[in-house]
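Left out: one protein chain. Kept in place: all the others.
So, chain A:
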Amino acid sequence: MSTLLLLLITGVGLGALYFLVASGLSLIYGLMGVLNFAHGSFLTLAGFLGWEVGRRVGDGTWGGLLAGMLVGLVVGALVAAVTELVFIRRLYQRHIEQVLVTVGLGLATVALFEGIWGTDPIRIAKPAWLGGTTDVLGASVPNDRWLLIGAAAVVLGLIVLFLRATPYGLVIRAGVENRTMVTALGIDVRRAFTVVFAIGGAAAGLGGVLASVYYGQVSAHQGTSLLIYAFIVTVIGGLGSLAGAAVASVLVAVIQQLANFYLGGTGDLAVVLALAAVLLVRPRGLLGKAAAR
């Protein structure tokens, strides 16, 4: 019983990490129809820079971690916004080229990160409490999971608030449904593209810093490996659906944890099978709508 509980809570923690990456992917695809393969690089760069700043502020302290998280948010948002303005914007409505550019960016930046920070993962220090555990009904839950869950919940809440209560949010929700009609109302939908990239980048950047806490290391490949799960989550949840991404993040991570423990380390296989099952039964994903125009 306590094992199951442990796996569930750990799974939700990992799901929180997936969500931080998948939320941006899903929003970007929903509004612009772009599969952003550079998203993992936003995460990795934010992870490295967050760590660089954090350890200078206070290695292994809360102050250092908070500074790192802040840097992660800002770096993620800036890099994503610049990527949209410089690379994606020029290829307005040319989806194949957009995908090729983001794939190229993803590959090139990983090589760049390896050049700067080396090919081996770097172990990082974190606040002592995060390395400990909390007893929940007999299950010893690693404390860093609470941080992940809390951060993802706050991010989800803020994105929902932004979408519901701001003029940009209104444009984005309308654009996800029918981009052409938004422009036909005289609205420059491309500005919403930049905003969505920035929001997605900020979430991924925070995810990058928290991923380094979760794995205890930063590496040039952190983003790439998380991106694969985030894409699976996005497809299962329904491309373009934020709620779908939230539900699917937790679902995928919990399935992964359970299969790893009870079915002899078959977590990745189970995730792929879940993906196949969803695609067969409900190709648009759990909460996906018809494709955006």
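In this text, a residue touches a chain if its C-beta (ideal position, glycine included) is under 8 Å from a C-beta of that chain, and two chains touch if they have at least 3 such contacts; residues count from 1.
Convention: contacts and distances are computed from a predicted model.
*Asks:* Missing chain, UniProt name, options "Ferredoxin, 2Fe-2S", "Rieske domain-containing protein", "ABC transporter ATP-binding protein" or "Heme exporter protein B": which is it?
*Replies:* "ABC transporter ATP-binding protein"
*Asks:* Which listed residue, A:L130, A:V155, A:V189 or A:A203, touches the chain dropped from view?
*Replies:* Of all options in A:L130, A:V155, A:V189 or A:A203, contact with the hidden chain holds for A:V189.
*Asks:* For a quick check of understanding: of A:L7, A:L130 or A:V171, which residue touches the chain that isn't displayed?
*Replies:* A:V171
*Asks:* Check the options A:A128, A:A153 or A:M181 and report the residue that touches the missing chain.
*Replies:* From the options A:A128, A:A153 or A:M181, the contact with the absent chain belongs to A:M181.
*Asks:* What residue numbers in chain A mark contact with the hidden partner chain?
*Replies:* Residues 170-171, 173-174, 177-178, 180-189 of chain A touch the chain absent from view.
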